[in-house]
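Only one protein chain is missing from this complex, and each of the others stays in its spot.
Up next, subunit A:
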């Protein structure tokens, strides 16, 4: 009897430990990174998380530096270094994926307020510069050589009613995702028309392969994680 309750206790403390670990900043960044990596469009920049992590990284760097001058066990140091490298990789990769998305969809992001507000200050500046450069390049090499009424970079000609030359992310692509809680009432936006009225539900922890458009709002509110 005593042994079984002991095991239960152990399992409880294991669960506590896992719950605790899953809320550390590195874990949160890992989540944000995975979502950003899998989502076809750019997601909200994790302002606070990134600034917190920057501080932590600096702290880690200092610690490693201090420890490397003092006589610490090299194995311990190398483990510390590895942890540091992984965190730094996550941060770099996260920022990199976002920059690459901006490079791809700069015009679309710039003219869509919702997306534009998701960028950090640095990313906004980068987007402006990129647009300016690409515009100049395309104007110089193509647009200036065309008749005046066909020179717009966003529209095919002056007779187009809306911007029809802007590359946009494909929101109809399928993504792998997992819900953290029981969700119901998800409207599917693909498949045969008769099926669309049926509402879809998700059990927590079950993997789904689903059209990104249908769960876009839930990803943005953090209820669903992409994989």
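Quick note on the criterion: contacts are C-beta pairs under 8 Å (C-beta built on N, C-alpha and C of every residue); 3 or more make two chains touch, one makes a residue touch a chain; residues count from 1.
Here is the rule we use: contacts and distances are computed from a predicted model.
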**Asked** Which name from "P-loop containing nucleoside triphosphate hydrolase protein", "GINS subunit domain-containing protein", "ZYRO0F16346p" or "Elongator complex protein 6" does UniProt give the chain that's left off?
**Response** "GINS subunit domain-containing protein"
**Message:** Among A:28, A:130 or A:211, which one touches the chain that has been omitted from the display?
**Reply:** A:130
**Prompt:** Which listed residue (A:91, A:115 or A:226) would be found touching the missing chain in the intact complex?
**Reply:** A:91
**Message:** If the hidden chain were put back, which residues of subunit A would touch it?
**Reply:** 54, 68, 78, 81-82, 85-86, 88-89, 91-93, 95-96, 99-100, 103-104, 122-123, 125-126, 129-130, 133-134, 136-138, 140-142, 145-147, 150, 156-157, 159, 165, 167
